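Have a look at the structure below before the remarks.
Shown here: the complex without one of its protein chains, the others still in place.
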Amino acid sequence: MSKKTVGILLVLALLLSSLLPAASLAEDTAAYELSPKTAEAVAEGLVNLDGTLPIITDPDAFEAKYGKISMLFVNSADRTVPVEDLVMVKRWEEDTGIRFDWQSIPADGASEKIALILASGDNLPDVIWNFGDGKSSSTVITYLDQDVFMPTEKLIEQFCPTLVKIFNENPKYNMEATAPDGHKYGFPYIEQMYGLVLTPGPLLINTVWLDEVGMEMPTTVDELTAVLEAFKAAGDLNGNGIDDEIPMATSFGSEDTFGSYDAFYRFTGAFGCEDSYCGGNKYSDHLRIIDGKVVYTALDEAMGKTAMYFHDLYTKGLLNKDCFDVGSDSGSSTNYRNNELAQDTALIGVMGCWTDMEILNNEVRHQYAAIPQLTGEAGTTGNALNYSEMQDACDTAITADCEFPEVVAAFVEYMISDPALSIQSNWGAVGYNYYLADDGVLRFNLDENGDIIPVAPYTSFGTMRVNTTPCRGSMVVLNEYYDTVAEYAYDAKTLLEGQKINGKEADLAKYDTLPKIMLTTDEQAAVARIYDPLADTVDRYVTDWVLNGNVEETWDAYQAEMQAAGVEQLVEIYQAAIDRINSAE
Amino acid sequence: MTGNRALPRKTQEKSTLMRILGGWQLYVLLIPALVCLIVFAYYPMYGLVIAFKNFKIRAGILASPWADPIFKYFTQFFSTSIAVNAIVNTVLLSLYQLLFAFWVPIVFALLLNQVRNATIRKTIQTISYAPYFLSNVVLVCIISVLFSANGVVNNVITGFGGEIKLFTSQAQYFRPLYIGSGIWQTMGFNAIVFIAALVGISPEYYEAAVIDGASKLQRILRIDIPLIMPTIVLMFILAVGNIMTVGYEKAYLMQASGNTTVSEIISTYVYKVGLQSAQYSFATAVGLFNAVINFIILVLANSLSRRLADISIF
Partner (left out) sequence: MNSNKNSVPGMVFTRPTRADRVFDIVNGIIMALVCVVIFYPLYYVVLASMTDPKIVNTGRLLFYPESFYTAGYAKAMEYPALLSGYQNTVLYTVMSVVFSVSVTVPAAYALSRIDLVGRRVLIFLFTFTMFFSGGLIPMFLTIKMLGIYNTAWALVLPAGVSVYNLIVCRSFFDTSIPLELLEASKLDGCSDFGFFFKIAIPLSSTIIAVMVLFYATSMWNTFFNALMFIQDDSKMPLQVVLRNLVLSNQLSQGSSASELAERQKIIDQLKYVIITLSALPLIIVYPFVQKYFAAGVTIGAVKG
């Protein structure tokens, strides 16, 4: 078709759609057909789908006739209140009249349990609230052609105008939420925080120590080395008489969600093509889009040069001794995060961390400031992560057995269309995590140290959060809500500022990260098979290089091993997915 | 275990049917175990066929379509760069374990048996048995506390002026640490079987030996070892038949970037693959491959042992 024809058709379509009355949807059968049971319930007046509340007008009668809509829920271990008794859950019930039958399973072994439930052949739960953090899209893909989940794009179009608007304004989310078969499944969980999770936590330096050695804030990587050497030579910087000062702390191979503790990858940008690495989206590590092409950036010579830089630091004794010891889980005592940061004196000169609240002692914490971008021979430090603020694309997934998908869609719209409700559903209820200030904004009740004052019987923000709301489901928090509807997360403020000083904006602008796209079932299975050997090889060579400085001798072997392990196949798979998405737009 | 004892003449003369009917009580003793076996082991065995099918979870195992080609998942495994390395690592780890860890509980049992004071003996036994209850997570936690770069052992080494050894992150320490901690954990428990065997040795043998002037060492070598040899051989056959079965948990927890060349074994690889997308066919295919190899080795070891020493499982 010629562009002119397309244009005319588009205008006609727009005109026609604007003429359609936004009236009772039950009569609009030309656009959308209700599922049989829903149609029946609407006809009897039990269900109300015109966008107002309540959605189920007579919960008792509905329950008597159809039973409850079952909701499978992956519980977290720190929740002590049963799901159906959570404050927010009760509020949802009151507002919408929908009584879900919550079936909770522990987070341990949740994916096996879900597989067993699917395999057992009898009735699937109607809806699955969540799958474990970030796992919704990969689970949906695993079962894509097996008649497990119900497509939701038509439901969204019909019953979730707020979501339609969000997708229109954020085409990236739309792309990430669409499966290769063109359908959407479930509903998104979006937590915008001004791009907080899109780069690692800040790289910090101890300003008190800097003053004591009489040096300026470093601006290049070589100046940083000089500062570290000065830290080491200065002796007892923290004044406790013990030789326990660590100039720089890092944790090679750390798998934390936002890649904050492994300093290696931050520096790759200073030596060439920057690489990225984060535990939160493991299967896209070391990948970038450069000029429309997917590139495996860990093959770039920047890796070798960065390794030599760290080798230099390591042999000079400027790194922490246990930098190669990665704990088997995040609670290990061998990681500097759980050990040195918990002490009452400053032990580390330069390090990365997520929120500086992890430096537990208040005085020590105030000694640290973020380092601005350092320049190296070929660029600047800092990198962006292959993460998305739409942390889950397919939560509140409707299964094929659900008889009231429209009711669920209307429920999602109810949650998303009310910003204050979304905020509380995400972070905790009013009266616990928030209080409603006079200006109508939800605010935190903080003490003089900036810590939250918990409400009994809970002792922390985290426990209040999980015990008042199920968290992570299909809810949306947008940037525009901050300071209009609610305060920005109190412990993320310094984090965000630190990131900005590190050069967050510049990093995000450098290259395109790989979006969190959904692959086909076969592609996903293939990636799962070759991904870990590749990542392990990278880690192994980096460790070897940092320890022994033998980049030149082993570079060819590295490249050859990566080829043998299938790096090209990986790139091809992602390239095909990107091309597919681009051509669909 | 077949013994080399002749059947009394009377039983040999009866026909097979008569012998079956005559021994009906023995079959009754067997029935509960057989039922358990059939219901919980043989009946679910049809699940092995997943390895050859393109498993569709809602359709169920039997109704899923066959994989195309039928050995698809096997070829997928073997075509990865990691397959050969993982198999080698698995086999080596098991062999080293046999070499270094198998005889330790035996020696321990023999030595313990010579401790005269009964209370001390029981105390030692109880202590030795305790580590068995630690789960793998806990064991690796202890290993990292003791052997990490800042850990107890390295502190002792630097105290003596040595250099830090990266026990937990370098490849050359992985196997010693894995097997050593395994010995530490299971020596006491595995010795129980041998201790119980030693308990059954009649004191008459010792009487006679003491009269003949045999020393303790000689009594161990001439009496204890030969008399528990059937148990030893049996345990050995069972151990050999588990060569391909190295569980994923401990190796996975002990993996670090520096040691994946030796710590990536078959089970850790399959586990990691399954983390991203549930691949039951793939995992079952690999498991089936392992089981077949194990079984072949067991049958070989069994018949070898039967021929050489008349000790076998079947």
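Order of writing sets the labels: A and B. Residues in every chain begin at 1.
The definition used in the following text is that a contact is a pair of C-beta atoms (placed from the backbone, for glycine too) under 8 Å apart; a residue touches a chain by one contact, two chains touch by 3 or more.
None of the values given here were measured: they were computed from a predicted structure.
Q: Taking the full complex into account, find the residue in A:E44, A:D60, A:E94 or A:E112 that is in contact with the omitted chain.
A: Counting the whole complex, the residue in contact with the absent chain is A:E112.
Q: Suppose we count only contacts with the excluded chain; which residues of chain A make the list?
A: Missing-chain contacts on chain A: residues 76-78, 80, 106-109, 112-113, 115-116, 119-121, 330-333, 338-339, 342-343, 357-360, 362, 365, 427, 449, 451-452, 454, 459-463, 465-466, 489, 491.
Q: In the whole complex, what residues of chain B lie against the chain that is missing from view?
A: These residues touch the chain not displayed: 1-3, 5, 7-8, 11, 16, 19-20, 23, 25-30, 32-34, 36-37, 39-48, 50, 61, 108, 111-112, 114-116, 118, 121-122, 124-135, 137-138, 141-142, 145-146, 148, 150-152, 154-156, 184, 187-189, 192-193, 195-197, 199-200, 202-204, 206-207, 210, 213, 215-217, 230-231, 234, 238, 241, 280, 283-284, 287-288, 291, 294-295, 298, 313-314.
Please note the rule applied: only the chains that are shown with their structure count from here on.
Q: With centres defined as the mean C-alpha position, give me the chain A-chain B separation in Å.
A: 42
Q: Using the touch definition up top, name the residues of chain A that touch chain B in the complex.
A: Those residues of chain A that touch chain B are 111-112, 115, 118-119, 121, 138-139, 141-143, 146-148, 252-253, 282-283, 321-328, 332-334, 339, 521, 524-525, 527-533, 536-537, 539-540, 542-544, 547, 561, 564-566.
Q: Please give the residue numbers of chain B that touch chain A in the complex, ascending.
A: Contacts found on chain B: 56-60, 76, 80-82, 137, 140-141, 144-145, 148-151, 154, 164, 166, 168-170, 253-254, 256-258, 260-261, 264, 269, 272-280, 282.
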